[in-house]
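Below: one structure, written as structure tokens.
Note that one protein chain of the assembly has been removed; the remaining protein chains are unaltered in position.
Right after this comes subunit A.
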Amino acid sequence: MNDTLAGILQIVAMVGLLALVYKPLGDYMARIFTTTKHWRVEKALYKLIRVDPDAEQRWTTYATGVLGFSFVGVVLLYLLQRLQAFLPMAFGHGAVTPSVAFNTAISFVTNTNWQSYVPESTLGNTVQMAGLTVQNVVSATVGIAVAIALIRGFVRSSTDRLGNFWVDLTRGVIRLMLPISFVAAIVLIATGVVMSFHSGVTITGVDGMQHTLPLAPAGSQESIKELGTNGGGIFNANSAHPFENPNALSNFIEIFLELVIPVCLTRTFGTMVRSTRQGTVLAAVMGVIWTAFIAVAWFSEAHPNGPAAQAAGAALEGKEVRFGIPSSILFGVSTTGTSTGAVNSLHDSYTGGAGGITILNMLLGEVAPGGTGTGLYGILVIAIIGVFLAGLMVGRTPEYLGKKLGRVQVTAASISILTMPALVLIGAGLAIALPSTLGALGNSGEHGFSEVLYAYASAANNNGSAFGGLTVTSDFFQVTLGLAMLFGRFVPILAVLALAGSLAKQKRVEAGAGTLPTDGTMFGVLVGGTLILVAALTFFPALALGPIAEALS
């Protein structure tokens, strides 16, 4: 089969598979968070943790729940790493250094999974499972809970209650994350992903030389790594490592897992607001951006302009033969469009065009289709800004889904979308002003600047992938990137929950003749346009200095 045709078929198959599960999974998720019935195992758990599952919370209580839970998550993960020497199955790995442990703890609790360490030589099985796997599950579920709280803000009226965070968290873990992860883990193991508690296996090659191949309990972590849009590899090479991603089929499954929850959450939204078209519009915006970005990145990789890539004959540096260009690009665009950050090829070795697309994908705020929950509330915030802009044009108080968008709502939405650009531009600006940064770059010139821009875009958007040539072991990078992850995660969450609280308090207004319809193509164009406008105005100068300059040289 022709190479191009095979690549296109792969994209079509992915869209087809997502379309197939869109309705059932979206509606199932809506049921999870609306039903009043508790499962027996959940009731037992609520008793154990002393939570009344039928008591609903104000937005402030909900928010302190998110913050408190994340805080203890950071502390526990930090301690597990620092005390690794005393834990079982550490394989001789000692305590992780304080700055790496701090950065990693924040990284996994914020669903970023940025990794500044080599897992094979740093972490044993206990930290991987009891620490990292746990945060893979719960940090993803926290994102979904926040998105659900925002939907409730639209659905409910004249109430100050948004639901119960502990119930949303528990149900998300027990009814959604663990069952799908379990099935996906078994499927991935069948394709070749390892699942072993041994530290490694020794082989004797055809040349008589002995080598040790590190093993790990990868299967259980690989599935949730993708499903929860986490992205932290159990091996250094992440999803490029054959033990994490052995062939093109496992690759396809992993990409599907990254996309499935964020895409289907738009259906959950539509179902909960009782107009599924409201959700399909958002899914369409996500789909158009995802497809367009794949096309640009693929074209750029197929026509490399760098002398080294031209000397090699193709842009295969940092790519695996079993994936080639189309399967690498499909993964790269999906991992940066969600907040996953897993990689099956090295983004630092991408051409200017493809590398620029991965950066831009994050700088859009990761909404194509975004992380688990974060993607949905991210695009809803953009939709609110879009409705507000349209309202300004016609000079009337805008409303969205029967809720008026006044000063409070627009302020909260603005805080939510402006946090990330501020963190990226200030962080990258500071880093580039430091003379020591020059020594940390893996590549010089425009590409070196892109490495720094990528790092802060990745941290502030909780993505976690990297232009890996940048050496980030200095305390400056560890601390500033850690703070970017922290603020990039929790400031928008607080703003979104405040927004949800203010929406729930309002009475519903009936749609009138002047109400902007928010379930058609026109609205999709408005949301997409707002998205591009905000990102372009904020980031064009930075992008011009890095990837755009490289693509045009």
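Miscellaneous remarks
Here is the rule we use: a residue touches a chain if its C-beta (ideal position, glycine included) is under 8 Å from a C-beta of that chain, and two chains touch if they have at least 3 such contacts; residues count from 1.
Assume contacts and distances are computed from a predicted model.
The complex includes a chain that is not drawn, and of the options "Acyl carrier protein", "Iron complex outermembrane receptor protein", "NADH-quinone oxidoreductase subunit N" or "Potassium-transporting ATPase KdpC subunit" the UniProt name matching it is "Potassium-transporting ATPase KdpC subunit". Residue A:349 is the one among A:278, A:349, A:478 or A:502 that touches the chain not shown.
From the options A:213, A:392 or A:509, the residue with contact to the unseen chain in the full assembly is A:213. Of the candidate positions A:39, A:86 or A:197, contact with the hidden chain is made by A:197. In the complete complex, the hidden chain is touched by one of A:69, A:91 or A:476, namely A:69.
Not every partner is drawn; the one left out touches subunit A at residues 1, 5-6, 9-10, 13, 45, 48-51, 60-61, 64-65, 67-73, 76, 118, 120-121, 129-131, 133-134, 137-138, 166, 169-170, 173-174, 178, 181-182, 185-186, 189-197, 201-207, 209, 211-215, 217, 219-221, 235-237, 240-243, 246-249, 251-252, 304-324, 327, 343-346, 348-351, 355, 442-447, 467-469, 550, 553.
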